[in-house]
Each structure stands twice: as C-alpha cells, then as structure tokens.
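Below: one structure, written as structure tokens.
With one protein chain held back, the other chains of the complex are shown just where they sit.
Chains here go by letter, A and B, matching the order in which they are written, and residues are numbered from 1 within each.
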Amino acid sequence: MEATVKDQVVSAEKPQLEAPPGWQPVIMGILCNWCSYAGSDLTGTSRTQYPPNIRIIRVPCSSRVDPWFIIKSLQTTADGVLVSGCHPGDCHYITGNYYARRRFLVTKKLLNFVGLHEDRVQFSWVSAAEGAKFAQVVAKVTGAIRKLGPLHLYKKENRSQ
Amino acid sequence: MDYTNQIREIAARLLSENRIDVFIGYRKTGFDENHLPAFITHPNATGDLVFTEKSGFNLTNYLKFEHTRNKRVGLVVKGCDSRALNLMLTENQVKRDHVYIVGIACEGVVNEQGEKAQNCLECVMPDPVVHDEILGALSGKRDYQANSDVKELWQKDLAERSRFFEEVFESCIRCNACRHSCPLCYCAKCCIDQETSTLYHGANTTSSAFHALMTWSLHLAGRCVDCRNCEKACPSHLPLHLLHKQNEQVIHEHFQGHLAGMVAQDRGAFYKYNLNDPDDFIL
Partner (left out) sequence: MILSSNTNSNEMNLTTYITDPAGLEQFYSAVIGAYETYGPVETFGKFEFRKITSLAGCNPDPPILSSMSVKALFFPRSAKVLRYRTTSSGTELSDTAEDPLAGKRVILGVRHCDARALEVLDRVYKWDYIDTDYLNRRANTVLISTRCDQAAAHCFCTSLDYDVEHLDALDVAIVRGTDGKIYLQARTEKGEQFLKQHPPGPADAAGTSAEQLRKQYVTFENSFRLKMNYKEINGQMQNKFESPAFEEASSTCISCNTCAFVCPTCHCFKISDERIRDEGVRYKSYDSCNNIYFTLMAGGHNPRPVKYRRWRQRAMHKFVYYKERFDLNLCVGCGKCTVSCPVNISIFEVANRVAASMQ
C-alpha cells in the first residue's frame, strides 16, 4: 500500500521546456448553447480551421457555469479552460451573462491568487454570428496554454505514472 | 466589553415567558480559554451564560436546520454574526419570527492568544444589522480595509504563491470543520460529497484539498461575513481567511462596494448584477 504522505512540496508551474515530446494541451471549452456553441458551429460550417485541442461542453447559458466546473477541469485532465457566452445584452435568458461575468472575474482572480497562471482560465463573448472570432479565440487560448506547458499544480494523482 | 448580566436577564425572561424554546449564548470553560457555545433551555440555568471579548464564535451557525429544527431560538449576535443572519433570513434558511435576536454593538473579540482578532481590527460593521434588542452603543459603519495578509501575498510572484498554497492544501486533513462551522454553508449535502467515483474526493490529497477549499470559497464568495469561525475551527490552523478576503476584496472593489449581509433582504454579490460590471478581461 502506498501512502500519500508528502514531505517535499512539488514545484510550481513548470515552463514549456519540461513538456514531454508530442504533448498537446487539453483545453476544456464550456460554451453557451445559444451564442457561443452556435458560433462554434458556424466556424465549422465555414470550414475555418482552429486547433483541435479544445473539448467542448454545451451549457444552456454561461450563467450555468459554476466555478466548480472550472476547478474540476483543472484538477483532472485540463491544462486550461475557456468559458464562452453571449455578449452582454444579448443573453437568450436576458440577464444570465451579467451574473456570469461577476463569477468569472472572482474565479479568475482567485485561481491566480493560489498560484495558477492567469492564462490558464479564460473567458470570451462569442455570438452565433462570430464564427471567425471563435476560431481566433481558440487559437489564442491554445497558444497561451501551449507556452505555459502541461499543468501539474494541484492535479489529481490517480494517473498511473 | 461585558454584557454577562444583561444576557442572563434577557435569557431568563424569554425562557420563563415561554417566548423561546432554547437560548443560544456563550459559556465559560473550566480553564481561562475563549468561550464556548451553550444551549440553555431552562430559565434557572441561565447563570452559565457569559458575554465578554472572549465570546468569538459565530452562533448563527446553530440556526442551520439540523441544530434547531422547528424550535424558537433566542440568540446572541455581534456585528458580523448579524450580517450572516441577514443572509440566512434572505435565503430562507431561518424564519424571522422563530428567532429572538439579542444584538451586541461589538468592540472586538480576542483570539486564542488574547490579542484582538485580525478580522476585528479590520471590522467594517460592529453594530448588529438585525436585532430585537441591542446592548451597547452603536458606532456605525467603518471604512473598508484591505486585508494585510492578502496584500502581502500579492507582492510575491506566482511561483512563491503556488508553493505557499501547496503547503496550505497539503496540510488540510479534509475534516470539513470549516464547512460545518460556517453559518452560510447549510447545504444538506455538499456538492463535493457526491459518491460517484468521478466526483467524490474523500481521499485526503493536496489535489482534493485544493478542490474542496477553492469550491467552498467560491460558493461562499459575496456571502462571507469574515466571522473567522472556519479558521478558528480548523485543526490544521490553515489561513482560510486568505481565500475569503481575496474574494471579498475583488467583490468590494469591482461590484459597487458590495459587502455581504449589510442590508436586510440583501442577497450575495453573485445574485445581483450591474450593467457596468467590468468585463475587459473577457476576450
């Protein structure tokens, strides 16, 4: 039986130099159904390329996003998280994204406070018509995470080494 | 600050007039330590009650349903305690006519070493914001002060902060005393205690502590009143106030100076919005 008693602290965020060869960032994408998800759909139908590192989960509204989802993603397999919703004023549920952006700000700052680089968690407003923008956003976020390297800090330990 | 006699008199009166079923206040320990919560059900037993600067515990924690199911409660609250009570009333956890609130205009409580507690030095509202009667003279709202420990941590770079918090999360023993002593954590079953293997984090690892403490502080953001019940309860002495004060500062700075529970019927910061909330960080 292996006890998880640690007497040495694992070092902080490691730079890209230590990424294993062939490593690809895993980005968790949480998109609101009515704007961002539709927008990403448009990107696809327009045949615009964007990095395939993003794994998309559809929620009814950006306001559905509990900070818990972001924390869980970072703790398990994600190297970064992108949450995207409708532009303020255009929310399908009228006010959802107004509440959401409050949560986003506090979450982002707190994660940075405990030692995660601020580029690990990003947010965007992408409307259903902004297929091109979605591709740009994903490329930007993927590039930033690629530079930061794989996330080791606070990761769950249950992967076999 | 000593309201021992007044508290005893009020409790005896309320119990003998059958206006409450239980009076929740403070009692001395056998040693010269800070006071402990006490449940008094008989008017003759009120001699055990005390109230001084050693009466730090936030008693509104006992208004959570499992402690005072369907009982009429008499309660002692200080400034921060009463703000928590405001939120519990707004969030329908407590019926207003089931509680008789004895508010203390607080002059600050002391920590285990006998020094004035840090949250009292930075106190924003020493007066009870909801009450049925008040003891002491009101002193009014004070200016908000940023927490000095949070400021100090922000001076450090990312690597140092992550090492510091890694140490914090490693020392957590997942006892959940913080959750159980927080008045605003009243969920019958905590979201992170679900038993499916992808969600459950019963194992005590640095990662599970990160997950638990971060989720907890973000669910509390905009609702935390800085009573420090959590920090006092923690057997590992973790500096939990760092997480809550960090959130409180962001909320106070960016969301119209919002502070939890200051006004009756007020909701937490995440239940409101303003059209001018910042979103320049959003792509």
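Please note the rule applied: a contact is a pair of C-beta atoms (placed from the backbone, for glycine too) under 8 Å apart; a residue touches a chain by one contact, two chains touch by 3 or more.
Here the structure is a predicted model, which means the values were calculated and not measured.
Engineer: With touch as defined up top, name the shown chains that contact the chain not shown.
Structural biologist: Displayed chains contacted by the hidden chain, ordered by label: A, B.
Engineer: I'm checking contacts with the chain that's been left out. Which of B:L138, B:A159, B:A203 or B:V263 qualifies?
Structural biologist: B:A203
Engineer: Tell me which of B:T46, B:N147 or B:S181 is the one touching the absent chain.
Structural biologist: Only one listed residue reaches the unshown chain, and that is B:S181.
Engineer: Touching the hidden chain in the complete assembly: which of B:F23, B:F57 or B:F165 does that?
Structural biologist: B:F57
Engineer: Of the residues in subunit B, which ones touch the absent chain?
Structural biologist: Touch set of subunit B with respect to the missing chain: 29-31, 33, 36-39, 57, 61-62, 66-67, 167-168, 171, 173-177, 179-181, 193, 197-198, 200-205, 229, 232-233, 235-239.
Engineer: Could I get the residues of subunit A that touch the absent chain, sorted low to high?
Structural biologist: Residues of subunit A in touch with the missing chain: 1-5, 7, 76-77, 156-160.
The rule is short, and it goes like this: only the chains that are shown with their structure count from here on.
Engineer: Which subunit A residues qualify as touching subunit B in the complex?
Structural biologist: 4, 6, 9-13, 67-68, 71-72, 75, 88, 95, 98-99, 101-117, 122-125, 137, 140-141, 153-157
Engineer: Flag every residue of subunit B that touches subunit A in the complex, lowest number first.
Structural biologist: Subunit B residues touching subunit A: 150, 153-154, 158-167, 169-170, 191-192, 199, 203-208, 210-211, 214-215, 217-219, 221-222, 242-243, 246-247, 250-251, 254-255, 269-271, 273-275, 277-279, 281-283.
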